[in-house]
Structures are given as C-alpha cells and as structure tokens.
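Take this structure, written in structure tokens, and hold onto it; I'll ask about it next.
With one protein chain held back, the other chains of the complex are shown just where they sit.
Presenting chain A:
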Amino acid sequence: MQLTIEFGGGLELLCDSKKIHHVNVEFEQQNEEDKLTMRELLSWVQTNLIKERPEMFIKGDTVRPGVLVLVNDCDWELSGQLNTSLEEKDVVVFISTLHGG
C-alpha cells in the first residue's frame, strides 16, 4: 500500500531529519475484509522509519502522549485512533507538541 508519512514538530529528527516519506507498506491480509490500520502502521513506522530515540515517538502500544496524529488532515481522535483503517495513497502526519515554544 502506497502511503505518505510526514513527521513534524521535531519528530523528523528521529528519522534522519527527513520530514516526508513516500512508502510502500506491505501487510498480510488474513481475509478480504482485513484492512491495514494505524495499529499496524505504527509498528511498521517504528521498525522502518524511526532511527533513534523511539521512546520519543511510542509509549506502550500507541504514540507517546503529546504526539498528534492526522490521517488525511483529520485528527485521528475522530477516526478511532489505533483502529483507523488506511487506504491507498493516504497521508499520515505525526507532529510532536513536546518541543519548546
């Protein structure tokens, strides 16, 4: 699945200071209704994009409190957070609010 993943608010520093990543995420579809959700994407991102200090990004099984997530410019709190399902060409944005103002 082709996705665009963006990091902002300092999170880009965890992945070689690169803000925008065009990626192809493959996942195993158990049956036809199976969709890639943010839950799987988070662990994919952690494995494949985050190069250092993963604790700045993940806490427990979700993003660290203070990291905002938007899927196609929509707050993931409106779409079920970890259960948000993803589709081809979606844009997922992670922004840290934890850096100084």
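Everything below uses one rule, namely that contacts are C-beta pairs under 8 Å (C-beta built on N, C-alpha and C of every residue); 3 or more make two chains touch, one makes a residue touch a chain; residues count from 1.
The definition used in the following text is that contacts and distances are computed from a predicted model.
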Taking the list "Cytoplasmic tRNA 2-thiolation protein 1", "Multifunctional methyltransferase subunit trm112", "Elongator complex protein 5" or "EKC/KEOPS complex subunit BUD32", the UniProt entry for the undisplayed chain gives the protein name "Cytoplasmic tRNA 2-thiolation protein 1"
Out of A:Q29, A:S43 or A:N83, only one touches the absent chain, namely A:N83
For chain A, residues touching the missing partner are 8-10, 13, 35, 64-66, 68, 70-80, 83-87, 93, 95-101
